[in-house]
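My questions all concern the structure below.
Apart from one protein chain that is not included, each protein chain of the complex appears where it belongs.
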Amino acid sequence: MNMDRNKDRKKIVGVFFVIAVVIGVFFLFPDLLPAVDDAKAPVHTYLSDYYIENSLEDTGAHNMVTAVLADYRGFDTLFETCVMFLAGVTALMVLSTTAKVTKPERSRKERLQISFGSTVLDIAFRIIVPVIVIYAFYVLVHGELSLGGGFQAGALLAIAYMIDRIIPSFNSSLGNLKEETAAVIAGVGVFIYILTGLLPMAGSGNFLEYGKLPFGADTAEQIRQLHGTGILLIEIGVVVCVMATIINILEVVLERTEFDD
Amino acid sequence: MIDIIETFLAEKGIYMMTFILMGLGIFGMVSSGNYMKKIMCMNIMQVSIIFFFLALGQKEHGTLPVVVENLLGADAYINPLPHALMLTAIVVSLGTTGVALALLMKIKEIYGSIEEEDITGKRWKK
Partner (left out) sequence: MLMSPILLEGAFLLLLIAITIVIIFGKDLLALTIIYCAFSFSAMILYILAGAADVAFTEAVIGVISTVYFIIAIKSISRRCK
């Protein structure tokens, strides 16, 4: 008991010390950072004007954030997808020697009695899951026109799988993915991304240069549509990888915890 | 009165509170004995850094960076470059949390508890 009070007292002293140091530094050096809503700050003057003014003509995407993320800075997004894939594989490797919790075999009658304790949950999730899947595809395809993109769609699909996996009901669920299968699917997602990057090299272009995809394009309008096709193919790769990694980590952690039922 | 508060916040206040949040997050990571709390404080620190980048990209009377009908001037849209970088940062933070939780469960299996005092045998000085 004394130990806890001493530790709490030390934590209060530490919190005040941190706040005092930050306030002190900000009042000693008053001019280090520009004001928040200044339009002439150096953040806005180097490259962002080019991105804002030319993103509609170059790529045909109305959403400037998707144009920057998937077209102008597509190389960064490739390595971010690789990092997600590696995170899934690492979680699988760390817990590979821990034993899985075996669940007892139950007859259909016993499973009918357990369900989650309430009828409302059992019925409501069957209505919600298809709506989420349709919304996820809508968000993926409309990534260039309005807000959306690949990361949001992949996470929404993973949430739909997660709802179906966690609520136990008397039917078997949509089908459980094993953890090794989920890691392989994440690798397929990264492979789709790299394939979209290698295709322009067949049309004598650089890596990830969508204007030279070998689908046949002559006029400027068709080159803009090629950019749109390239962005859509990349987003499909990102969706598959992100969804598979989230499902992978979920299965790895869920198989090794005990539940009361 | 409200103008004075607004100017103070715009010049220094928001940055000060963001750095207080980051400092508290790091202090929570260092000083808590439980490994689960360390993971939560790591996420808090990441949220503060992401907000710092987004606050740098604001403009006065700027709208969302989406072209609706015609392209207005370059001063009317807010900066889309920090948004693209921070999308990547949020997804990578989710991957880091997943790996940290896998390591946490392995520590629990080997040592039997997740308090730092039980594992290393050292205590905070009295």
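A and B label the chains in the order they appear, each numbered from 1.
Definition applied: a residue touches a chain if its C-beta (ideal position, glycine included) is under 8 Å from a C-beta of that chain, and two chains touch if they have at least 3 such contacts.
Here the structure is a predicted model, which is why all the values come from computation and not from measurement.
K.L.:
Hey, which of A:60, A:88, A:149 or A:211 is the one touching the hidden chain?
P.N.:
Answer from the full complex: A:149 touches the omitted chain.
K.L.:
Using the touch rule from the top, list residues of chain A that touch the missing partner.
P.N.:
4, 8, 11, 15, 36-37, 63, 65, 147-149, 151-152, 155-156, 158-159, 162, 166, 246, 249-250, 253-254, 256-259
K.L.:
In the full complex, which bits of chain B touch the chain not displayed? Write them out.
P.N.:
On the chain B side, contact with the omitted chain comes from 2, 5-6, 9-10, 13-14, 17-18, 20-21, 24-25, 27-28, 31-34, 36-37, 39-41, 43-44, 47, 50-51, 54-55, 57-58, 62, 64, 78, 82-83, 86-87, 90-91, 93-94, 97-98, 101, 104-105, 108, 113-115, 117.
Basically, only the chains that are shown with their structure count from here on.
K.L.:
Contact residues on chain B for chain A in the complex?
P.N.:
For this pair, the touching residues of chain B are 9-12, 14-16, 19-20, 23-24, 27, 31, 33, 55-60, 62, 65-68, 71, 74-75, 77, 79-85, 87-88, 90-92, 94-96, 98-99, 101-103, 105-106, 109, 123-124, 126.
K.L.:
Across the complex, what residues on chain A touch chain B?
P.N.:
3, 6-7, 10-11, 14-15, 18-19, 21-23, 26, 30, 33, 35-39, 41, 43-44, 47-49, 51-53, 55-56, 62-65, 67-69, 73, 76-77, 80, 83-84, 87-88, 90-91, 94-95, 98, 146-147, 149, 151, 242, 245-246, 249, 252-253, 256-257
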